[in-house]
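The complex appears here without one of its protein chains, the remainder shown in place.
Letters A, B, C and D name the chains as they come in the text, with residue numbers starting at 1 for each one.
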Amino acid sequence: MDNTVEKQENIRKGWDGISRFFRANSIWMLMYCTGCCAIELPQAMTSRYDMERLGMGPMATPRQADVLLITGYLSLKTLRRIIYAYEQMSTPKYLVAFGPCTLNGGIYYDSHAVINRLDQYLPIDVYIAGCMPKPEAVMNGFNDLIGMIKRKEANGWKKYEQNKDWYRKNQIQALGELRIKDEFHE
Amino acid sequence: MKEIKLFLGPQHPGMHGNASVHMYVEGDIIKRSYLLPGMLHRGFEKSMERRTWMNNIALIPRICVPEPDTNEMVYAMNIEALAKIKVPERAHWIRMIILELARLSAHLMAFGGIGGPTGLYTAMYWAQADRDRILTIFEEITGHRVYHMYIVAGGVRKDLPKGIENKILDFLNDLESRLPEYEDLVLNNPTVRARTVDNILLPAEVVWELGVTGIGMRSATGQEYDIRKVAPYARYEKVDFKVPTATYSDAQTRMTLKYQEMYQSINIIKQAIDMMPGGKVRAKVADGSALRWRVPAGQVYSAVEASRGEYGYYTVSDGNTMPYRVAVRGASFPQGLLGVEKYMPGHRIDDAPLWFDTMGICSPEIDR
Amino acid sequence: MDKKSILAPFKGWKYLFKKPVTVAMDDIFKNPRESQDNYRGFHINDWAKCIGCGTCSEVCPTNAITMVERSDVADEEGSKPERPVIDYGRCCFCALCVDICTSGSLSLTKEYLLNSSDPEDFYYMPTEKGITGKPIKLGYVKDETSDLLDLERKHMEHVGEDERKGSFIEIVRGFSKEQAIAEASRCVACEICTKTCPAHMNIPEYIRSVWNDNLSEGVDYLYKTNPLPSVCGRICTHKCEGACAISQRGDAVAIRWLKRYIVDNVPDDEYEKVVLSQVSKKGDGKVAIVGSGSAGLSAAYYLSTLGYEVDVYERKAQAGGPMRYGAPKYRLPDDITNRDISFIEKLGVKIHTNTDVGKDITMDKLKSTHDAVFIATGYPDTRPLNIPGVDNKDVIMAMPFLADSADFERGSAKMPEIKEKVVVIGSGNVAFDVARTLVRLQNMKYGKSDVMMAALENRQQIPADIEEIEEGTEEGIKFNLACGPQKIVVDEKTGNVKGVEVCECTQLFDENHRFNPQFDFDARQVLEADQVYLAIGQMPDFTYIPDEVQSQMQIERGKIKTNKNGQVAGVPWLFAGGDIIKGMDIINGVANGHDAAIGIDEYLRKNKKKS
Amino acid sequence: MITGILTGFGILLFAFVWQTSLDGINRKIVGRFQKRIGPKWYQQFRDIFKALSKTGVTHGWVFDFGVMMALGGIMATVMFLPVVGYSAFPGMDNFFIFVYLLAVGMLGMAMSSVGSGNPLAGIGVMRALTQMVGYEVPFMIVILGIIFGHNTSSLSELAAIQQASGIMTWNLVKMPIGTVVAYISLLGMLGKKPFETFIAPAEIASGPMVEYGGKQLGMLMIMHEFATFIEVTLFVTLFLGGATTLFGFIAKYFVVYILASLISNALARFKIDQVIKFYYKVPITLAIVQALMVVFLGWGV
Partner (left out) sequence: MNKDIKNLVADIKSRFELVGEDYPKDDQAALDFNSRDIHSVLAYVKSQGFRQLSILSCVDWIKDNQFQLVYIVFNWETGIRLQVRTRIDRSNPKFTTVTSIYPGAKYYERDVHEFFGVEFEGNPDSYKQLFLENWDDMPPLRKDFDSKAYSDRKYPVREYAADFSKAGDKK
């Protein structure tokens, strides 16, 4: 009995290791420019820094993406859409936050429209400092994420699932209600 | 045919920046469309009322990310007009170099950005690689690649570093020799032309109706409606440059004008480096430390020619240490909101991203 | 479709055979590329330079900088034991903190890499070491152009030396409104000066009042800790300016002149309203104050605002002590002193002039008629110099001379005997007062002046204020520095003074920084003079205190030992303040008077509870 | 029979490994064109396996079944393909079999993505079908010409005929116009620009692919590799004389595929109406000219 359990466990572990290897070396990011830090992403993606060397590339829809990049400040309006997008992504999924605005509000700490700390609403795997981070810093941040995936430390998505109620509570506190009809402006 | 609703953005590869177009389409034709802005609304105008005149320098570049220097320039111009500051001669020329470099960088980005909507990603890869060199130059002059915080009221924050002129000239010569390649790849590309020629028209009446400025205006009216010519600031009246114009505005014309403006910018920078005098680069705004600067009461509007059109700030001072009110006129506000509502319908969904791109819409400056 | 251009896009295929422009992986990960000069990366802070003024925190547009008090940084004059902590969850790398840093200790490095999954890693106290611990290259540093401080003091207009040296007209004209606001705007409100000021005046607050052009609020702030602002606005030793954060790299804010600007520009009726509004509660008791110098008047003011009945006893004909009889009128006009004193009197303080305690009234009497006694008799006598010939009638002591001269200036006495060629021994502020008074008197009498100052100190060591030296030189005072007087040369026939014989002083302080003058006795010379004035220091006079009281007190080198509120050790009903316990200037006196008022109030209330 | 099935799986494995590696190499070459270095050559493997290791989202059974059907159909098609003389089902390599089998896979995909309910997917599928109509017609005309000329529709026989006397008997040389037309159609089949309209990330967010993530996306990527393999192999067999050696096959395949990709990266994409207009203007005319030459003049036979 024990033997088979152990065997299964070993197989699971082995599979886990293999999938982590692939996941670490092929990270697709969602092309969603939430804030100003996104202006350095094209630099990191294109010829000068060529992010594809890390196995990273942009993807068109949240379904296909592995990593969600929060490039800077999030206004409430964007936060709502980010939550939609994050919840659409298939697991495992990661979240990288750029710049000070995601940490503690940044320069918009006193703005009526911008949230202060992102980790209240979504789990974050890596923060990258700098306003805005240079492409090198961005690349290094992704490299850290790759290391974390390899070491099994990038578990933000698990945390989100386990503490969904808490996150939901915060989200609702900021947003009022999570899903709204956005035809109000037409 | 049934009308279905499609979203172009906010998360969409064809969208520049964080905004959303709600499109109601029948078949492939857009019947109604609305821009949903506000995804980048940060309440700048409010935040600026809470910070001192100098501190706002950290805030204002963020209003338009691809070309932050125009923000600094108009803000500085307003303070200078209110406080009657005489800017040192050299600072004017440095400002011009910075502004034109920024225009080049924004044009390169927009020109390469055509790769998104048309699928010609190679153009984007090339243009971004060239743009990176401008950013490196900016980093050396101002200390940062994107948010320069360099043009301040009274002049510029620091003098140019030694030897930067040669680096700029090297880059300009290099870029000048590379520009024909862009022409071959994008402007002369038959597949791009198939998308852009006679498509996404912008007649002169529409320009006047919406209040479109910049390349859109010049490509439709055929007049040199460029603030650098009409109401010169810095030292644009002293340099010799042309304003490319056209009388038929389709997507191709606007791209061509953008392309020609790059040559003019290169030309202006070269002249400026040549003609720039020495001397001081910053005049005092007010007495005392920056914490205590007061700007005399008054209400003034200044505008500069950004890469996308007239970019202006309306600044109100009540004589205190903080602005009483700052209103920002984003260059693409008219076409971005009213334009999308009125003139995007009728196009095919294939053209929607291209419409957005060639109209030069920058969502952060609309949202503020 | 244009036939010519159908192949145009394929021209770009040539890049298949060219080198890519991509940055190598190693340059990104292993050895990240160095940023350009000027790069605004993470902060470093040179703790040796940092004075903890907190201006960076003040200017930060993102509120990212918090000043944290460090237990391992000494709390010294001219600095605060605080250091900035930076929240990279706020910082936008605008470098305004660098541009405004008063001491120039903050700069930005070329470092730009900081990634972590722990938000705590982004909260950082910059030191000389960078955030990554790797060798640092400086990025953005401030230069003259980018500096956000105003390092130059607004010019204060002075009466020209030709006009002033013949009269006692006040030299400093005072700020105009524009000048004052401009000068006030240089202040960064770091509050370092408040700590240094003996009276802990609310300096940033009243400077802000000037800047806001709200002068009655300024007066209010002044009177919170100083009832002699008009006097202090002129002749304070302004230690605050020495500590001023702006003085780290530039001219200190003209705190004294701003104070003067406030009191000079508030109309009397408004002034009075503010001053009288300070009265807080009704104390019950009677306090005698001996001496009407700054300490005495300050104590009198605060005691009467607390509701006590106050009697001030003054030996001389007018209240004010050294303000009346010490400071020359070109520095402190009489009506200024009158103004301050009149407001104190308006509170109900009784000033008994021409009443010499010890002679006209005894201490015992005072003790019996009052609940507490505050002594602030100052240092009225000049310290003698023990060299041959000092007992000559033409060797004159500074203090009596200044008093006589002051009486002459206000017209209540005739001019003291002045000769044509004089030497002043000493180089302190008092010596300069003497010398500059002499210049004026000589000019009035002879139309020219010939005053020589002789002192042990050399140029750098002169203890007087720098303005005194500058202005004195302008007025024509000559100096013979670094010399020790050996004897007064007296004409044996006439008995008149002929000069002072001095020898060179080779060293003033020894290696332990102790006062230990060494002389080269071979390098002698005689400074010719008809009169010699001694101004080498003052000393107290405690003779009015009965011996049995004195025996209970501890007096050490002319200073009475007291607790922090001026209560004399061993004699609980006796309080002391001013020069006789600490310091040698007006502002210390004001501070002592304020403290003593608090001490006396406490003492009396405690006593009352007991009884 | 067993050897046949084994050969079939062998071909499947070869097709997958070769096409996926080539995709990686292709990304490097395109990177070079774009003045950058590009990813590692085996990046495409990592991407596919990564996608397979993720969880998927389901939008109902049509969605899931369609993916299986697409992959299964394509894999079956590959097994029928003769490669370098190997064939799992000799004699069953009639060209028309591939046309029909390919349709099964495409149908599965269309079914599945429409099943996701996303309007963009619907638009994408509609565009894909429209485009198919566009490129199939000229392609078929050219192929019919070849079949008519060579009197056989068996791929291996067509290859054998072309191998008769070296390069001169290749259809490339004998029917250059037809080859050009077929190549343009191949670009359409492969979804290369300017005929990328049905994916069009910037317009309809990758069209049919919009709702796929995780496992389904991985399967679709494998399917895409197989489909590419079939299409390019068909072209190589029909116009470049097939191949007798593995090396020859790989070399021809490489040229065809990389050229397509380089062309794709230098061009912008057409709108769907332009695609149809283009195919019905230039290639169809050329194709008809070619067919007429074959039928009436006997050229190229």
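As a working rule, a residue touches a chain if its C-beta (ideal position, glycine included) is under 8 Å from a C-beta of that chain, and two chains touch if they have at least 3 such contacts.
Given the structure is predicted, the values throughout are model-derived calculations rather than measurements.
A.B. asks: Quick check: which displayed chains does the absent chain contact?
C.D. replies: The omitted chain makes contact with A, B, C across the full complex.
A.B. asks: Any idea which of B:I29, B:L169, B:A283 or B:L338 touches the chain not displayed?
C.D. replies: Selected residue, touching the omitted chain: B:L338.
A.B. asks: Decide which residue listed in B:I60, B:V87 or B:L210 touches the omitted chain of the complex.
C.D. replies: Missing-chain contact among the listed residues: B:L210.
A.B. asks: Considering the whole complex, which of B:R131, B:R329 or B:R348 touches the chain not shown?
C.D. replies: B:R329
A.B. asks: Since one chain isn't shown, list which residues of chain C touch it in the complete complex.
C.D. replies: On the chain C side, contact with the omitted chain comes from 68-72, 83, 85, 87, 89, 119-120, 123-127, 129.
A.B. asks: Would you write out the residues of chain A that touch the absent chain, in ascending order?
C.D. replies: 76-77, 80, 103-105, 109-117, 120, 170, 173-177, 180, 182, 184-186
A.B. asks: Residue-wise, where is chain B in contact with the chain that is not depicted?
C.D. replies: For chain B, the residues touching the absent chain are 37-38, 41, 43, 45-47, 49-50, 81-82, 208-211, 213, 223, 225, 227, 230-231, 298-303, 310, 312, 314, 316, 324-325, 327, 329, 333-334, 337-338, 367-368.
Criterion: only the chains that are shown with their structure count from here on.
A.B. asks: Select the chain whose centre, defined as the mean of its C-alpha atoms, is least distant from the mean of all protein C-alpha atoms.
C.D. replies: B
A.B. asks: Where centres are the averaged C-alpha coordinates, which chain has the largest centre distance to chain A?
C.D. replies: Farthest from chain A by mean C-alpha position: C.
A.B. asks: Taking the mean of the C-alpha atoms as each chain's centre, how many Å separate chain A from chain B?
C.D. replies: Taking the mean C-alpha position of each chain, the two centres sit 30 Å apart.
A.B. asks: At least two partner chains per residue is the criterion; list those residues in chain D.
C.D. replies: Touching at least two other chains: 31, 33-37, 201, 205, 266-267.
A.B. asks: If you look at chain C, which of its residues touch at least two other chains?
C.D. replies: 9, 12, 20-22, 35, 61-62, 92-93 - these are the residues of chain C that touch more than one other chain.
A.B. asks: Could you draw the chains as nodes, link the ones that touch, and say if you get a line, ring, star, complete or other?
C.D. replies: Graph shape here is complete: every pair of chains touches.
A.B. asks: Help me check something: in the complex, which residues belonging to chain A touch chain C?
C.D. replies: 47-50, 53, 100, 103-107, 109-110, 117, 119, 124-131, 133-134, 136-137, 139-141, 143-144, 148, 153
A.B. asks: Chain A touches which residues of chain B in the complex?
C.D. replies: 10-13, 17-18, 20, 22, 32, 34, 36, 38-43, 46-47, 50, 58-59, 62, 65-66, 109, 124-126, 128-129, 131-132, 135, 145-147, 364, 367
A.B. asks: Which residues, counting only chain D, touch chain B once they are in their complex?
C.D. replies: Interface residues on the chain D side: 33-36, 119-120, 123, 193-194, 196-197, 200-205, 265-274.
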